[in-house]
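Removed from the display is one protein chain of the complex; every other protein chain stays in position.
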Amino acid sequence: MAAIAEPTTGIKKNYLTAIQEALAEEMARNSDMICLGEDIGILGGAFGCTMGLQDQFGPQRVIDMPISEAAIVGSSVGMALNGKTVMAEMQFIDFISCGFDQIVNMMATYHYRTAGEVAINVTLRGPAGGYGGGALYHSQMNESWFCHSPGLKVVVPSTPYDAKGLLKACLRDPNPCLFYEIKQLYRDSKIAEVIPDEDYIVPLGSAAIRRPGTDLTFVTYGQNVYHCLQAADILAEKGYSAEVIDIRSLVPLDEQTILESIKKTNRVVVVNEAPKTCGYAGELVARINEFAFEHLDAPALRVTRLDTPVPWVQPLELFVLPSVEKIVETATRVLRF
Amino acid sequence: MAAIAEPTTGIKKNYLTAIQEALAEEMARNSDMICLGEDIGILGGAFGCTMGLQDQFGPQRVIDMPISEAAIVGSSVGMALNGKTVMAEMQFIDFISCGFDQIVNMMATYHYRTAGEVAINVTLRGPAGGYGGGALYHSQMNESWFCHSPGLKVVVPSTPYDAKGLLKACLRDPNPCLFYEIKQLYRDSKIAEVIPDEDYIVPLGSAAIRRPGTDLTFVTYGQNVYHCLQAADILAEKGYSAEVIDIRSLVPLDEQTILESIKKTNRVVVVNEAPKTCGYAGELVARINEFAFEHLDAPALRVTRLDTPVPWVQPLELFVLPSVEKIVETATRVLRF
Amino acid sequence: MAITASQTNPPQSNLLPDGEPLPSSQLSKEDHLEILRQLYLARYFDVRLIKEKKRGRLRGTLYSSHNQEAVLVGSLFGLKGTDWISPIHRDMPAFFMKDLRAGWDNNDRIGLTIEQVCCQVWGKQDSPGRARDNWSHIGSKSKRIIHSTSMLAGTIPVAAGVVYADRLNGGDAVVLTYNGEGSTAQGIFHEAINFAAVHKLPVITIVENNHWAYGTPTNLEYSQEDFARRADGYGIPGLIADGQDVFDVYDKVMMAVNHARAGKGPSIIECKTYRAYGHGDHDDDRAANYRPEYDAKATYKDDIEHARRDPIDVCKKKLVSLGFITQADADRHVCEYKSADKTKDEDFPPEVVAYLKRGVEYAVKNPVPPAEEGGMWVFRE
Partner (left out) sequence: MAITASQTNPPQSNLLPDGEPLPSSQLSKEDHLEILRQLYLARYFDVRLIKEKKRGRLRGTLYSSHNQEAVLVGSLFGLKGTDWISPIHRDMPAFFMKDLRAGWDNNDRIGLTIEQVCCQVWGKQDSPGRARDNWSHIGSKSKRIIHSTSMLAGTIPVAAGVVYADRLNGGDAVVLTYNGEGSTAQGIFHEAINFAAVHKLPVITIVENNHWAYGTPTNLEYSQEDFARRADGYGIPGLIADGQDVFDVYDKVMMAVNHARAGKGPSIIECKTYRAYGHGDHDDDRAANYRPEYDAKATYKDDIEHARRDPIDVCKKKLVSLGFITQADADRHVCEYKSADKTKDEDFPPEVVAYLKRGVEYAVKNPVPPAEEGGMWVFRE
């Protein structure tokens, strides 16, 4: 289940290290870059993503903010308006709702409102996702709200290589980006990998084929990439060859890679962990319908979280989230349609 | 283009009057009901929806709130927790983003978190929608954010009859409801209609067929019901018979009525005015795909706002919003597929 | 409680070191005359727009700044071009009055031109935002004006960020943010002021207390007699200015500006004034209905009486008393105490009328942007 990365030799790095490196390297490279967030300086971040940054770059450029998500976003916008590159951390992506207005109405629209005069180079990043017993407010995948707010780019890396390359891409992109980190992957040694020492980016809007296949396409991202890979293993035992596409970037979306795959497989299952209604999985189904309808031999189906919050204790949490079994089950229905 | 309503005789009432009546009648009927919002008392509301309510029921039950959307939502939740029925007005639905966290994390989840102990009977309502030159912050249809937040019911009436009946249904429903009023319809005399004097409700989760047809189904709601009806007229001239379904209630959704229609027409176009990506139109396409794929002779396509904010001046605004022409054009593509 | 020019909020108020003269006492005769001209200009802009709207020539809502001109002129007059401002709906004249002291027709001054502002009001393509958002939701990075959204108080954190960045760059810019007293109830107001206070950022928040927020009076908005008192809770100065007296506003703002530029941090300046008309022009009739009764029994009755003094009248009296103009000069163009429909162009100095005429004529001829622009600039490519 190893992620696909540039083949290099060296020590394997985990997802967290990849993020730490991206931030430290960009801070060193760009003296106009500022980091801000709750507990990112003295503490180094709740998960340690900014560990050591304040020592290296000083408290002016690595700011421990009051617990004020709206002011964190708003002041990031102001810094960017005045020429800075800003990384703002949400301690958990769940708390982004407290800064919601500033994101969707102030930040997202700035370039549009000013007819292109002002681009806001802010990357908002934070730990996201379920499967860890975090319960309602430490498990969310709420990317759909922001995909539905024109002017924001939305990115969800699933591997250390991508985490570093996409984070750098966001920090260099002139537009506001939301960067969802899968916190269950931070220290997952199974996905640790060797990543290049040289500077690199992964361009926004390019999907990755994590496993090639011919009978069915899984379109997914984040934590569920791994569930789909496992499902593909199980399907392989049953004689089906499933392709797994990790879209990585939701806005912009690489439609081409999905289309090419569906042309080949004619069947598709979309998997994500957000609530079903109005989630990005539905968007993928609607788009596939638009650009690949004539290639479909079966309906494109979704495996998502139920339309519930994420409950705490394990049996409940797993009941509502996508699982390998649910994915296999849905894939089998699509294959047999 | 008259809306379909219970046939009765009497004077015609507009959409605004229907809302005023619903609120006044429910306040009279339910002494545990409280209304709160900005400028709803002394002024009677920015659009006059609560005109006269404070005189009739007093400032304790009709509260002029400080400009604090988050506190409006949060205190509504508290009142409901302590047994009250609450109507909270957002002066424009656009400002709901300032109370976002309290809606999606506090209000929506209360029943779930308490394993059913506490139901929060709050109806959040406010003027919504474009086509009026309201620009970015007085034109939004942001219902998708809330459809994606489990625990909220979401309703969008398009006629005076429905406005009154659905608002009463929301106020009597134990769950939190979001009620989107189409402000361009408030005083639209073309849709004024006779509505019953007797108490009635329109149940949540039931769609209305605004025009029967056999060749194509429009699934829509809000302002675009009227655009679809006009599009159906134009298509009729070209020899196509289009059915127009006004879903009225987004959560819960009446899937049955949509399915029955598609079984008959085998073709469907979904129309709404929210941004395309992750909007409710995409959700409808994804669901139709799930429950009616085998009945589709063409892809279900969307006509939505472009993925942009709503700009101010008219040519720009109409460029980004759905129009009769765009609907006819897409319907024609689907019919010829 | 009546307002006096010297009234400030203990214990943070004394920003002026003992014995130092009031900033306004340093203004030249020419400055005084210019201030009066600017008051005329702000008033005329409003009057003209009200008339245009009544004639059906403008779309949208008009939020009149009538009777609140001293707040704008007094606060803007002492700024440097490199300072930032963040006006909102009732501050429309601020957009072209920024840095006006540098010369009304100086192409290098750091404020929008009257042509640009008129194009915005008329919804034309040479508006700085190409008429993509309405009324006051414009700005300009190069002119140091922050672009607000509708969401009240939402620019204060942005303003804080702007000057944070400026300070990092070694700059000494301050930022003035304008807010109605009603807008202070927004959570973001608190978050932003608190952040600015912690970092001693040069953020000066002008609270234009016109005693109504749309249809809601101050006693339902907050529970202090003097809003300025809120400042002390953040450990920052809270000043009260007589919003009808352009020189008192100037003094309080300059004290706060000097404090801020010296690295001592933010302040809040409550300018007591009164809204002349309805909330917007759509509200004039209703406001005429709901306000008088309420005001008559309000605890802030004295404030309102005080704020009924026309700022142009107050300014003229000062200039006459200083001997900078004669009573005959003062009586040459009389627009004070007249509602828009009662004024004629002759009630304003000709240079004021001419200035605005230029803007309006430009705007009327300027085209509406092409439809396709609606789909453009969502992202920087």
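Order as written gives the chain letters A, B and C; numbering starts at 1 within each chain.
As a convention for this text, a residue touches a chain if its C-beta (ideal position, glycine included) is under 8 Å from a C-beta of that chain, and two chains touch if they have at least 3 such contacts.
These figures come from a predicted structure and were not determined experimentally.
With respect to the full assembly, the chain omitted from this view is in touch with A, B, C. Touch with the chain omitted from the figure is made, among C:86, C:116, C:177 or C:194, by C:194. Of the options B:24, B:81, B:259 or B:324, the residue whose C-beta touches the omitted chain is B:81. Residue A:98 is the one among A:34, A:98 or A:292 that touches the chain not shown. Interface note: of C:15, C:160, C:176 or C:220, the residue touching the hidden chain in the full complex is C:220.
In the complete complex, the residue from C:233, C:263 or C:370 that touches the missing chain is C:233.
Take chain B: the residues that touch the chain left off the picture are 34, 60-61, 65-66, 68, 70-71, 73-84, 101-102, 105-106, 109-119, 150-151, 153, 174-175. In the full complex, chain A makes contact with the omitted chain through residues 38-39, 41-44, 46, 64-68, 70-71, 91-92, 94-95, 97-98, 133-138, 306-309, 311-320. Of the residues in chain C, those that touch the hidden partner chain are 185-191, 194-195, 197-198, 200, 219-225, 229-236, 265.
Following the convention adopted for this analysis, only the chains that are shown with their structure count from here on.
Distance from per-chain Cα centroids to the pooled protein Cα centroid is smallest for B.
The centroid of the Cα atoms in chain B and the matching centroid in chain C are 38 Å apart.
For this pair, chain A with chain C, the centres built from the Cα atoms lie 43 Å apart. If each chain is reduced to the centroid of its CA atoms, chain A and chain B end up 31 Å from each other. Touching of two or more other chains is recorded for residues 94, 97-98, 136-137, 306-309, 311 of chain B. Multi-chain contact residues of chain C (touching two or more other chains): 132-133, 137, 149-151, 187-188, 373, 378.
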